[in-house]
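Worksheet for the structure shown next.
Every protein chain except one is present and positioned as in the full complex.
Per-chain residue numbering starts at 1, and chain names A, B and C are given in the order in which the chains are listed.
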Amino acid sequence: VTDRPRVRDLGIEIGRLSVGRHNAITDVAGVRVGHTTLVSGEGPLRPGEGPVRTGVTVILPHDGNLFRQKVVGAVHTINGFGKVCGFEEIRELGVIETPIALTNTLNVYRVADALAQAAVRQSPEIGVRTSSVNAVVGETNDGYLNDLQGRHVRQEHVWTALEAASGGPVAEGAVGAGTGTSCFGWKGGIGTASRVWSEGFTVGVLVQTNFGRPENLRVDGVPVGRRISRPEDVHRPAAGESVMVVLATDAPLTSRQLRRLCVRAAAGLARVGSDFGHGSGDFVIAFTTAHRIPHRSLALTTQRAALADEGRAMFWLLPAVAECVEEGVLNSLFRAETVVGRDGHTRHALPAEQVAALVKLDTDSRG
Amino acid sequence: VTDRPRVRDLGIEIGRLSVGRHNAITDVAGVRVGHTTLVSGEGPLRPGEGPVRTGVTVILPHDGNLFRQKVVGAVHTINGFGKVCGFEEIRELGVIETPIALTNTLNVYRVADALAQAAVRQSPEIGVRTSSVNAVVGETNDGYLNDLQGRHVRQEHVWTALEAASGGPVAEGAVGAGTGTSCFGWKGGIGTASRVWSEGFTVGVLVQTNFGRPENLRVDGVPVGRRISRPEDVHRPAAGESVMVVLATDAPLTSRQLRRLCVRAAAGLARVGSDFGHGSGDFVIAFTTAHRIPHRSLALTTQRAALADEGRAMFWLLPAVAECVEEGVLNSLFRAETVVGRDGHTRHALPAEQVAALVKLDTDSRG
Amino acid sequence: VTDRPRVRDLGIEIGRLSVGRHNAITDVAGVRVGHTTLVSGEGPLRPGEGPVRTGVTVILPHDGNLFRQKVVGAVHTINGFGKVCGFEEIRELGVIETPIALTNTLNVYRVADALAQAAVRQSPEIGVRTSSVNAVVGETNDGYLNDLQGRHVRQEHVWTALEAASGGPVAEGAVGAGTGTSCFGWKGGIGTASRVWSEGFTVGVLVQTNFGRPENLRVDGVPVGRRISRPEDVHRPAAGESVMVVLATDAPLTSRQLRRLCVRAAAGLARVGSDFGHGSGDFVIAFTTAHRIPHRSLALTTQRAALADEGRAMFWLLPAVAECVEEGVLNSLFRAETVVGRDGHTRHALPAEQVAALVKLDTDSRG
Partner (left out) sequence: VTDRPRVRDLGIEIGRLSVGRHNAITDVAGVRVGHTTLVSGEGPLRPGEGPVRTGVTVILPHDGNLFRQKVVGAVHTINGFGKVCGFEEIRELGVIETPIALTNTLNVYRVADALAQAAVRQSPEIGVRTSSVNAVVGETNDGYLNDLQGRHVRQEHVWTALEAASGGPVAEGAVGAGTGTSCFGWKGGIGTASRVWSEGFTVGVLVQTNFGRPENLRVDGVPVGRRISRPEDVHRPAAGESVMVVLATDAPLTSRQLRRLCVRAAAGLARVGSDFGHGSGDFVIAFTTAHRIPHRSLALTTQRAALADEGRAMFWLLPAVAECVEEGVLNSLFRAETVVGRDGHTRHALPAEQVAALVKLDTDSRG
């Protein structure tokens, strides 16, 4: 989609832990990502019609039937100004039973409906011989570039993303749910990163970035936002600045432990310059691929791998999450191309080379 | 809709507090309720087509523009096995900005989308000059009688309910979101009740009942469920037994205080025989009509009435909620007519006269 | 201590599930209970001196070293008007590492200090080679009968209770932490109950009761409180009406699942007449004896038994909790002798035979 470099390609290494093969959420074995990107029209906003700069991104924890083989999951709300779906049941039962979809704020209900319908198609017993299905959807507000009222992501777009989902490298920047989002006044979007532990676990993150003021941007601690020129077309919405974080791991965590990982996403966000603004919907959704929880179980109990909170694994996992989130956000910025949207609103691509030079200069001066 | 008596018409008085004029949520001034009831087809289930035994019920806190003039609100999850929409933002901001809609579990996303679209129609600035809108939807699972997969409640049905909403007496039983639900093995549905305080406040409740095992039903403490014959067509789904509770008051509470009221709904539910079953989505949504919170505010601060937790009002409000919920659930049972649905599944009307006689006998024997 | 009958001895069977051998929390294998009861002085209150009507009750999950071999635990707050200690860390880590102590409200800190000191004595590495210890203490307010300001429960009283703890039958009524508490205007105190499942699990409950208005008392659903004469010496404090519930099980639950059990305590409380009053500290603490979690673990992961939420065990466990709590509260009432305390304040023993006759009459009339 883009040939812009990732932050690490420019010599900026976030944190101290080892990265995975693709430095992506897909480094957690079995996890797949799919995007549908919707771009059409230009010129003045015609509410309900266009221009369209939006999309949907789906994350699939495994390639089986998620309703019948659920994954252990958790959610965490840093700032709850948002319209996420599915959180109550994940808190209660500690499982996720659909793919996780990200989209724009007014589209969240249509995308949830599409996920539910996809589940019904795959598991026709839903609503017939068994109960309902809990769709998990997150969102940010891409209304600066996109016609929000049109709710342009329809069922077929969600299904296309599900079918297109794959492992390996993940398209980043202005793609899928990140097509119309903004980050620190620049074009943001989708970013991803991963960390692998020599003793055996992997953590991966995918973010949809739509938050931050230009002056607050920090890259590897360097307050770049104060040094570079502000993007020309900065318009700062009073609300709708948000970020969705999706965490995946193969460590055998409980939902309580996964929630502990979620909390560390806030550290990664703060390090790039967020203070979780009033109007920001900052949500984290996590899952582990270590267990498969059948929808119905005949056995009273099963044996399941468990990981001690006190053991050294948590001392690796928690910082790994913070690093992945920090790098994932930066990748969403470094990789995103300029997008012109409704009313000529423009989100410029971050001047990646200039930023990298500033960070490098800074590093050299310290050395 | 029905001429079946309410529980109080049969001489059974729940609790000790005074009831409002209509003994309904609409006794809280300005609150309106609207239903759309969908009944069509019969015979075998054709997934996605019918038979249809479902609907939608909407509760409007006031007759103005809710997006521009929000109400203070709160939510509470007793058992989170459910697909409610809108909870995270109510927790964060303490306000409700759309009508509250109740429907069936697979229809929740379509109904939320319809609420969002209704808000956009009324407030065209949404998504154009300001942020998104947070739709509030609750649900229970009416799949024993209804074709769930069809998601038969469409935008026009929601809008019809919104337009039809009115104060005064509220239709109860197998109506609106209660068309296809079950309660203690009998036909349940919508119920309502209210309490008024001589010193000036009103509390009203509306419930959508879909929970309970036949043997556990208690009416005014009398374990009726053990004494009457079980309904003939009892089928007990392993999950999907749920209840939605909507609370309204005119007392000037904060969202924290409203949440304290929500917690007392559990007492009312337990007294009729619930133990908040594993598969039950038991959720409470509350609002007060005492304040209107503008979407944007120029003044830094305003003066607002506040009510002391320690004052005697809370000593009236908390029990009032428990009483309203207990009576509201019973009204949903006493008022519901028998419904035959998919595959000939039948939920019989509670034998109200027989039950009342048992309760009366019990009371007399104690006297 | 008392020869007053338990509620079941009088022919009143709460619920439908089978009771354990002792119908006590100690039916969960390995669980022990100890009391220290403090009664001294009479006449007018001399704040800080007496009269003394208080005590401490301790529950030990197993007979090993709890700091080194923790149990999985959970907590739940129904109404947070209380001074419990230790909740934050149990929420975070899902383990309990000291005995659980119950006492009076102003004594909670001294009792926590005594627990911490007992842990240090048993595990001298605390604070030297390893971290701190999280004492778990609950409380209710026995100030109607007792000199609260004196904080009369000292370290030696806690240690005595720990040393005296045993399995088997549990002393109930005006004993230990229940020495000075009140329930529905009568003398309350300590109560316990248990349920056993034919397929293999046990649930046990111990309560410290200090809540309820006389007119609200219900015994097996019968509104006894409206029928019997009010206790002569009723004084209703505006606050300080509380209840502590301790749950034990041997089912291999996670802390999330244990918390689900805790929530069902509210159903038991509501059935005897609670609506979780404003001034009531209504807290639940739960643990399972199924796992032992070492303070330090060398292995990255271990295998641990896990129980499916969707399996039939949860359908037994959740109602079992509600039943145990209902019966435990009633046992605390039926077993407590009259106590005269400060300023001649009197809490009369419940007229158990009269109450039982009313319940029996009621049952017969229905039959």
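Basically, a contact is a pair of C-beta atoms (placed from the backbone, for glycine too) under 8 Å apart; a residue touches a chain by one contact, two chains touch by 3 or more.
Everything numeric in this text was worked out from a predicted model, so none of it was measured.
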- Of C:Thr57, C:Asn134, C:Thr192 or C:Ser332, which residue touches the hidden chain? C:Asn134
- Note on the structure: Checked against the full complex, the residue among B:His152, B:Lys187 or B:His295 that touches the missing chain is B:His295
- Task: Quick one: say which of C:Leu45, C:Cys183, C:Val196 or C:Val245 touches the chain that got left out.
- Result: C:Leu45
- If the hidden chain were put back, which of C:Ile25, C:Val84 or C:Val329 would touch it? C:Val84
- Any idea which of A:Ala267, A:Leu300 or A:Val340 touches the chain not displayed? A:Ala267
- Note on the structure: Had the left-out chain been drawn, it would touch chain B at residues 92-94, 199-200, 252, 254-256, 260, 293-313
- Item | Residues of chain A (touch criterion as defined above) contacting the omitted chain | 16, 78-79, 215, 218, 220-223, 227, 238-239, 260, 263-264, 266-271, 274-278, 309-310, 314-315, 318-319, 321-322, 358, 361-362, 364-366
- Which parts of chain C are in contact with the chain that was left out? 45, 47, 77, 79-89, 91-93, 105-106, 109-110, 112-113, 116-117, 120, 124, 126-128, 130-135, 141, 143, 147-149, 151, 237-240, 279, 281, 283, 296
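What we mean here is this: only the chains that are shown with their structure count from here on.
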- Query: Since chain A and chain C are copies that touch, is their contact same (over half of the numbers shared) or different (under half)?
  - Reply: same
- Message: Rounded to a whole Å, what is the gap between the Cα centroids of chain A and chain B?
- Response: 35
- Query: Which parts of chain A, given as residue numbers and ranges, touch two or more other chains?
  - Reply: 92-93, 296
